[in-house]
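Before I ask anything, here is the structure I am working with.
Only a single protein chain was left out; the remaining protein chains are all shown in position.
Per-chain residue numbering starts at 1, and chain names A and B are given in the order in which the chains are listed.
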Amino acid sequence: MEMESILNSVQGYMYPNEVELQWSVLIVLYPFITGLVAGAFILASLERVFNVEAVRPTYRLALLTALAFLLVAPMPLQLHLGHPARSFEMYLTPHTSSAMAMFGFIYLWYLMGVLVLEIWLDYRKEIVLMAREKTGYLGKIYKAMTLGVDNISERSLAIDDKVGRFLTIVGIPSAFLLHGYVGFIFGSIKANPWWSTPVMPIVFLFSAIVSGITLVMLMYMLVSWLKGHAMDMNCLDTIGRYLFYAFIIDFTLEMLDLIHRTYEADESFHALNFMMQTRLYTSQIILQIILGTVVPIGLLAAIQIVRVSEMARKGTYVLSGILTLIGIFAMRWNVVIGGQLFSKSFLGYTTYKMGLAGREGMGLSILLLILPFVILWGLVKLLPPWDEEQAA
Amino acid sequence: MTIDRREFLLQTGKLLILTSSAAAALEYVLAGTPEEAPGYTVADHYWAMMIDIEKCIGCGNCARACKEENGVSRQPYYFRTWVERYHVRPEEPELPDVDSPNGGIDGFPEKYRGDDGSKSFFVPKLCNHCAHSPCTQVCPVGATFESPDGVVLVDKKYCLGCRYCVQACPYGCRYIDPDKKVADKCTLCYHRIRKGLTTACCEVCPTGARQIGDLKDPNDPVHEFLRTHKTQVLKPHMATGSKLYYNGLDGSVR
Partner (left out) sequence: MKELFKDKEHLVRMVGLFGIGFLLFGLMKIILVPNSFGLYGHYRGDSLAEVAAQPVAYAGRGACIDCHSDIDEARTGSKHAVIGCEACHGPLAAHVAEPEKLKPKLPDGEKICLRCHLANPARPVSFPQITLKDHSTDDPCTSCHPAHHPEIS
């Protein structure tokens, strides 16, 4: 039996019910994906609210990326439930003291109240033009999206812009909330010292910003390359700079947490330290800290200081971008899985064995990571983000 | 109400129970022969449990009876109550050796010597039925709760199976029922204590190391026990309002 093999890999003493891990790789995906959403949105709002004109070429792409990932975000949670059909109870009888219960509401608010509305307002002119032009079922879709209003007068568009700007301003704290509370879901569990720290929401937030900016940067490069457009180097360099700043804050916070734990060395330290040196060594020290954080920060810092060719900068962005995404994924993994590998008695350790197939297997997780790109492809077809270039 | 509580319980009970023998047993117990089952009012009771470590002999009767009484699957490795054996060496009191082979059900094969300056003892564990329970705090839908009579229960028809409560319990007392895919845990034999019976684990404990007590009943021996013993709860720094009072709890126990 599978349980037997897990029992054999238990080292030291675990409370009997702890031997089986509760949250699998699906729950690793969830903060990873919501993080990408929050980060992408923050990048979009740079242009809109803070008037960073240089990142304008990525504005719409960032919004659509956020939407595509946000649509997928609840799927791993839903799949992981013992009774997926009962999830609507979270809306019917939300328990106000539960961080998880608030998920549904923050999610819906962010999806409908912020992202969908903002995209709709931003694209309304194109939607109306398309509705006039297209026929067939595509035309019907555009028609539905116009809500039956054909008005794209100067004044109406100016109003849209104003409302959209307001929504972005509301959207920034909402994005902070969306990912901050994901950190709170873990950070508020006092039973688990690996999770329980007030820094957790902030660490989650900044790592989210880092991962979201990185994703949009890579998407922009990929799309430009696929379409044969010239990349706007000013835009890329600006994104790279913001990524560097966000990364510094993120890394500082994570190291602060680590140093604080090591120095305080409370009752859990012995167990957590042992874990980091054994079962989490590869994923935490190697993947998350060295390859996923120190190396990309170093690369990004280098091109801030040294003047290098355009080609070299592009290469650096791609390399550091990929490393960053791996590092952030490793960070989510180490939090979610790492937090369950040790006993709450601090006397023993279990292992996590990820299957290939099945509801909690690796195959499905990979599918869930591909799905947002498929949705994004559809969204881009429906609402092309690069009208200016096309016109040119 | 047109039907009284006992009638109501009997009817719902019969509906829920599939086997006729079990139904008969329920009917019998409800008929009140063990102790006249009184009209139980939740507001009149507040349950707690006392555990006397100095009396525990590690026979595993409690863990075994719990599985029998509550239909907890023997495989895999889930327990509503289990017994741990601690072995504390004087030079390292903070790092005891602990084991609980099959939750103590099959007993504890002799493993430690008694004459090397170390000490060993048994610690029965179960849900602490916390008054400020972290598990009910995190439940997103209200599928687990502290009943008015002080018992932490799971509503198996309402639980999503999100497993957040399992994460939130500092004592490792919860698990996911592998058949029903919902959270499961000790109910303090709620179906028994409401009928005036004691819990299954207390019923079969040969040394009286476990006893339930009704904190709202002034005549319950629990008050005498708490008055005359230096009691402690598990992980007091967690401030969960645990109602599992241990006598003779060693500092190494966690």
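One rule holds for everything that comes next: a residue touches a chain if its C-beta (ideal position, glycine included) is under 8 Å from a C-beta of that chain, and two chains touch if they have at least 3 such contacts.
This is a predicted model, so every value here is computed, not measured.
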Notebook entry, point to check: In the intact complex, which of the presented chains make contact with the chain not displayed?
Noted result: A, B
Notebook entry, point to check: Out of A:Val163, A:Met233 or A:Ala265, which is the one that touches the chain we can't see?
Noted result: A:Val163
Checklist line | Sole residue of B:Gly103, B:Gly142, B:Pro170 or B:Gly213 that reaches the chain not shown, by the stated touch rule | finding: B:Gly142
Next item on the list: Would you write out the residues of subunit B that touch the absent chain, in ascending order?
Entry: 8-9, 12-13, 16-17, 21-29, 33-35, 42, 54-61, 65, 68-70, 85-87, 107-108, 110, 112-114, 120-122, 142-148, 153-158, 187, 190-192, 194-195, 197-198, 200, 203-208
Notebook entry, point to check: Given the full complex, what residues of subunit A touch the hidden partner chain?
Noted result: 88, 91-93, 95, 112, 117, 120, 124, 146-149, 151, 153, 155-156, 159, 163
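The rule is short, and it goes like this: only the chains that are shown with their structure count from here on.
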Checklist line | Centre-to-centre distance between subunit B and subunit A (centres being mean Cα positions), rounded to whole Å | finding: 41
Notebook entry, point to check: For subunit A, which residues count as touching subunit B in their complex?
Noted result: 1, 3, 7, 13-20, 22-23, 77, 80-83, 86-87, 89-90, 92-95, 97-101, 103, 185, 188-192, 267, 270, 340, 343-348
Item checked: In the complex, subunit B residues that touch subunit A -> 75-79, 82, 84, 94-100, 103, 125, 134, 137-143, 158-164, 166-176, 180-182, 238, 254
